[in-house]
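Have a look at the structure below, then the notes.
The complex appears here minus one protein chain, its other protein chains still in place.
Lettered A, B, C, D and E in written order, each chain numbered from 1.
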């Protein structure tokens, strides 16, 4: 069985610069290989992800890192430019994301699980969901043209698989190495390995792909659930 | 088995002008027939529900439409006057709804399911819930007198029955035609049938009443769940 | 709000002689007062509910006790005559219960929650459910005539409220004393207060009615959930 | 997005002769069109599905009816030959189904939801699940050769969509008419339209396809969930 | 089996001055007896908890009451000083709580269940959760030093046990009397016994401890669930 992404425009909407690499880059790569258009929309600047020895202009540094990772994936990169730790689902942030949606025009959005571990992830989740409706509403103005159809929306796995029941799995066996290389672009974060709020993310990511793969009888997988509300579900 | 609404004051709290017609007008009509007082509180103006050819003064137009629908049902109409797409559960909005509660003095509130498809529905849900506590709190001031008892609170079905497990069903077999006629009052919306963000709501509503009815062994039903928190539950 | 049971035929299907007194006798009394026919179907004999000093002919003794309790409630008493600890949902037991259903002809069955604490309760739950379909099936023969309509089915609360999310509550404020007197009929069990597998049931029952009542804003309540499958749901 | 079934061997395991037509025939037809092998395994004979005027040799009659329906679909037909109302998940029944699995050698099994409305459906569900492990176990002997890999297992929707949360939807817009024609093969059942335990199944089936379709933004859909246990999940 | 709190620093984060006494003071006392450091962080002033005859300077009065209760428990008292009914999870409130966390430096936080009955409780829940991550993030500045490790987080039971499934129970048999005495410190609230929005809390609290105890085979217990997200879980 195979999911065929060939006619899709898949946009991952994440909170921080390295979230997509960890949670859904394999699926994006699969979609790309099928001929889909793919993009990553990073809502926050990553400006508070400071290592023990703080980096000046951290937001700028991370902009470069995420561009490098997106380049490896050959994905369009969209940026929300919000500050870390402050993301909220309010009218202004929705307006920003509606504009970005109408620019990329996704048919499928990959978003953080509403119960993920970090409040920015949860706010990004709420925003991705709200905008997935408003992007088609003529009453919500933007420079880009109103979209005709709401995108489908899939919730991504959580960090460390806590509190997430998969609805289905995507085989990413071919793309674990790419995911590793993408994570490795975030050099500013690699220096945080010894910090209290940081973990060896690469090892965690690989273990998670392995574990999800073992559940789904392949070498490596990413897990998702469909968001079950009106106009955001698609039959396959 | 019959639920007897005769001594109740039932208030539906909805986001947009046509939501009550779709989701709970049959139950309101049942309550009315039992001798209950009934009301519809519409929190948003419907000002962004524009058809392809925009209507000037849309909020005014929709005010008339919702008044006509409420008239058919012989329900009191309360209006929150918030803008579409901006509804949030904040102190100011709570103050507005507490005032409206204390005016209507409901013993039962029908509110959107917290996981419904539209962020205004979810905000309306949170507001209806918060106000169902604060309406009895002397510390929250208003022109109308503080209420003595919190109203019971029922969550309404979702649009298209996605992600909603009913707790119980109300037989509305007698009132499907009334629901149709109420929906037909929203003429500004009927022109949106071809838009990307709009669906033939009447057909959807009828199918949903049929499907809920078939689940509950009657011709047509509306589904609800009790909100299980302190002081908002009633034994029957 | 009131549930009106007046045209119903309500049958509680329980595993052991004192289960209905604890879990649903207040609701049965409510239904009786509304004019409904009520019955208790006890599937097991209670033959293994021995106190420390064993009682000879315990099954006979308990038959008298349950008759006395049913008499207080003025409920019909139906007995399945299975041995304690052996109840299973198999074709023979279904045949027995189908016969009893077709004799009493319930429109509403109250059954143990499938996850209750005792394997006899769980088997009684499965049997009550299976028979609620087969009672209308002409292919399942019995002495009594085939029923035309499946009864509705409500799951009862669990002992000590563990693992049970109520769907709705029935006000039994008027009937707590009756429930106490019914439990007091089971004299053989009162001697078990000191045994390892027995608890002071009356106190537990009263605390549970109090606690469910406090949740539902009345002095005492019994909690239920509707069984959500085809033909066993009713709209009210 | 499309699920591609081309290399699959899809087997629907159902309790009664018309269950597959209602719940999954559209998906089987989709798989067939992709080039997959498809089959229907009917565990019971349908021998108790008597209309008001009983049919002699009902099991024989229904064998013909199900053969006709399978013929329309061009699906292999496997039969378990158990009696209606008696299906249980026991070693003998497992042996029968393991033998059938090893004959058809499915890579994907479609099975009844464990909480469906009929005890035969629930037993069929448990059997389909148990056999999906034992079919690969050399310790379980059969005439046909042991299978190398466990099939994936999907739970099918319930009758009337009660108590079932979809994990994903399959677009069956092209096959609703085929489903109607398959259901129409079960002439013995069409005479039951007026019986207490029977409903106008065609109308119900079409409404369910419509409703699931409306949830998933297509004209007609069938809903499923993946069974989340070891070796029965596949990444796509 | 015993949970040993000896090396912990346990901080209860609650909305109102008497919430900890009701929901977790027994567990705090247990931890204290084991040698742990304990604290109560009250986010709101209690300034809207007015009895029928309003009290001037209610916030001041309640500050004294909560100090007396904390004194009985010998717990540190931290105060957020927000107004009742206005608590929200926003950047400013997070900053306040991060500061308080970094002062007390908890290893375990006890927080309101996200679905509790009062919107302040839900906001306190969201804040306690958000701050449990940000307290270790160097990008979030404060006077007190950044923490090295995120605290574990447990959700507390709800008022009246509605909608809360316990994950585990703490035996507080020894501390029910202390909990009563702590509640009795809140004299301003005792005068509210007759108000529409107030209940005899002591009786409710004792019944809840009894009921949770009966579920867990002890005389009195408090119930909790672990918050299942990254870095906020601990293996014991």
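Everything below uses one rule, namely that a contact is a pair of C-beta atoms (placed from the backbone, for glycine too) under 8 Å apart; a residue touches a chain by one contact, two chains touch by 3 or more.
Note that this is a predicted model, so its numbers are computed, not measured.
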> In the intact complex, which of the depicted chains does the undisplayed chain touch?
Replying inline: A, C, D, E
>> Going by the contact rule already stated, which one of E:35, E:64 or E:167 would touch the omitted chain in the full complex?
In response: E:167
> Which of these, C:8, C:84 or C:129, touches the one chain of the complex that we don't see?
Replying inline: C:84
>> One chain isn't shown here. Among D:74, D:137 or D:174, which residue touches it?
In response: D:137
>> Touching residues of chain C against the unshown chain: what are they?
In response: 47-52, 54, 84-86, 88, 115-119, 158-160, 162-163, 195-197
>> By the contact criterion defined above, which parts of chain A meet the unshown chain? Give residue numbers in ascending order.
In response: 160-163, 165, 204, 207-208, 210-211, 214-215
> Since one chain has been left out of the picture, which residues of chain D touch it in the full complex?
Replying inline: 89-91, 94, 126, 129-130, 133-134, 136-140, 146-150, 228-233
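Rule of thumb we're sticking to: only the chains that are shown with their structure count from here on.
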> If chain C and chain E share one sequence, what is the angle of the rotation that overlays their CA atoms, in steps of 5 degrees?
Replying inline: 180
> Which of these, C-D, C-E or B-C, makes the same contacts as A-E in over half of the contact pairs?
Replying inline: C-D
> Among the chains, which is located farthest from chain D on the basis of C-alpha centroids?
Replying inline: E
> With chain centres set to the mean of the C-alpha atoms, which chain is at the far end from chain A?
Replying inline: C
>> Please tell me whether the contact surfaces of chain B and chain C are same or different in residue numbering, using the over-half criterion.
In response: same
> Roughly how far is chain B from chain E, going centre to centre by Cα mean, in whole Å?
Replying inline: 35
> Cα centroid separation between chain A and chain C, in whole Å?
Replying inline: 52
> Which chain D residues sit where two or more other chains touch them?
Replying inline: 160, 162-163, 165, 215
> Which pairs of chains touch each other?
Replying inline: A-B, A-D, A-E, B-C, B-D, B-E, C-D, C-E
